[in-house]
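What follows is a short report on a single structure.
What you see is the complex with one protein chain gone and the rest in place.
And now, subunit A:
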Amino acid sequence: LKLYRKRHPTLPCNVLKFKSTTIMLDCGLDMTSTLNFLPLPLVQSPRLSNLPGWSLKDGNAFLDKELKECSGHVFVDSVPEFCLPETELIDLSTVDVILISNYHCMMALPYITEHTGFMGTVYATEPTVQIGRLLMEELVNFIERVPKAQSASLWKNKDIQRRCYTMQEVNSLVGYSQKIELFGAVQVTPLSSGYALGSSNWIIQSHYEKVSYVSGSSLLTTHPQPMDQASLKNSDVLILTGLTQIPTANPDSMVGEFCSNLALTVRNGGNVLVPCYPSGVIYDLLECLYQYIDSAGLSSIPFYFISPVANSSLEFSQIFAEWLCHNKQTKVYLPEPPFPHAELIQTNKLKHYPSIHGDFSNDFRQPCVVFTGHPSLRFGDVVHFMELWGKSSLNTVIFTEPDFSYLEALAPYQPLAMKCIYCPIDTRLNFIQVSKLLKEVQPLHVVCPEQYTQPPPAQSHRMDLMVDCQPPAMSYRRAEVLALPFKRRYEKIEIMPELADSLVPMEIKPGISLATVSAVLHTKDNKHVLQPPPRPAQPTGGKKRKRASDDIPDCKVLKPLLSGSIPVDQFVQTLEKHGFSDIKVEDTAKGHIVLLQEAETLIQIEEDSTHIICDDDEVLRVRLRDLVLKFLQKF
């Protein structure tokens, strides 16, 4: 049982080898590399195009076409590139299945399915697949609609980053608690994880072992179905990834902060820009605003949601009723739309557009609130609004997605007059919740990325910001192979009925019966069956029969099996009764030695073996053997 760690903990990509299957757990795409690139403006930006080139200290300017400098930071002027999944650690074509836990953790999937010879199956829930597809579609759209003349390559010395993929299909849909057999060896089951629409944790189990994979889970009451904790109980190993990235920020407080700052800006005549993904927290934010805007007197302020997939995202959220929390599910029976953003759209308070071009430019009214991507501020419509509103201190950009450092995201826009507010809303488990969860489900072993087993480097005194469990969690680092801490000791084998009928169990102590079995072990598709042995081969026979007997393994006559223990005192008495004298008993670490001094013979009695050591006196040995056997049972 081995675990290969491939990515950072919030965008996990682990490979689990378990009972001859190779399972990839999640396939997140690390997009932080895009922060090193210049933004892709939708409209020609004189400021960005006039940035000075960067030259080395020795004056060498061979990179000045590719690298630009802005407020002391250097950026690559090219199509943004992403960090690829690592391929050195494991041959990805050997991966049998990929299990996806939520739509954020599948963004690197096309790199695996397209370029590695992967032939297996990808399992995910339907909302995960649909919304994941939307996210990919948006990403591809953002990048493809602003084609750069050429991509830069001189600035890097190794091809560790790759340009964005093109759209691909993903396959195999599953539902919560649905059991899927993998080659008869293991069974995998998705469980609700409460983090996003269709997000799941996975149980990977055989008959005797259970591994739980917990990734991106939430115990807060937001829109998705609540987390299924009970099914995680009795795990041998619990792999814990995808905890909150900002453990010190309480999501409720951050939502409050978001609303306060939004209202303050808008009341003051400024605009609010919210860089965000097209699905996920935005649903909750819109719901909060739905309740808040009337009370805050903001009913007349327009809210714009701009994304190539805005319409699909808002509509998808309303049709996945079975994947929603109970409150929202019951609304569907009324029938009402589960999310209140439907009403916002109906009343024209929320408008959505595929991009800033077209209808949006006609409807655009200020002051307003704009939700748009991409949270990295490197591509998407957000780039346009940063350029448009950045110069006025009346406007505010509010960061709610925790994936990117907001200071780094803002770097190419400096100097910036607009206010910046950082309200990261990460609803995934924090360390207090993890402690409670682990106490509740009590796994035998917890395995987690190394980062979770120590306080964050910037707050080394915060002992509360780490996983605290007994026994301590096993940790692993990036690109490390970890042998999971349990050995498989049992395997389930079926016995054919006719063979079972032929068994004659013998009770060796109350409640425990034993029987010897002679059978043929038949193994196929990781299932083991004991079948009756073929009849012994006839001593004579024709060619045909002889050939048949070739296939049959030799069935030797088996010696009877012995069981029971030898009580030393009684044994010594028996020996004395049979004429042995001068007997001495010594205790050893494993049992006893009975010394027949006169006969110069040693009987070594241990828990699982008995040795009679005598000096070439076979008669004596057989006599002693028979005496020993009297104390044991045969069958």
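Everything that follows uses one rule, which is that a contact is a pair of C-beta atoms (placed from the backbone, for glycine too) under 8 Å apart; a residue touches a chain by one contact, two chains touch by 3 or more; residues count from 1.
We adopt the following convention: contacts and distances are computed from a predicted model.
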The chain not rendered here carries, per UniProt and among "A-type voltage-gated potassium channel KCND1", "BRCA1 associated ATM activator 1", "Ribosome production factor 2 homolog" or "Small ribosomal subunit protein mS29", the name "BRCA1 associated ATM activator 1"
Per the whole complex, from A:Ser71, A:Thr248, A:Ser393 or A:Thr523 the residue touching the absent chain is A:Thr248
The one of A:Cys423, A:Val446, A:Cys469 or A:Ile593 in touch with the missing chain is A:Cys423
Contacting the left-out chain: of A:Asp294, A:Glu322 or A:Asp615, that is A:Asp294
Out of A:Glu126, A:Asp464 or A:Glu480, the sole contact with the unshown chain comes from A:Asp464
In the whole complex, of A:Cys259, A:Val370, A:Ile566 or A:Leu596, the residue touching the missing chain would be A:Cys259
Had the left-out chain been drawn, it would touch subunit A at residues 248-250, 253-257, 259-261, 263-264, 267-269, 288, 291-292, 294-297, 423, 459, 461-464
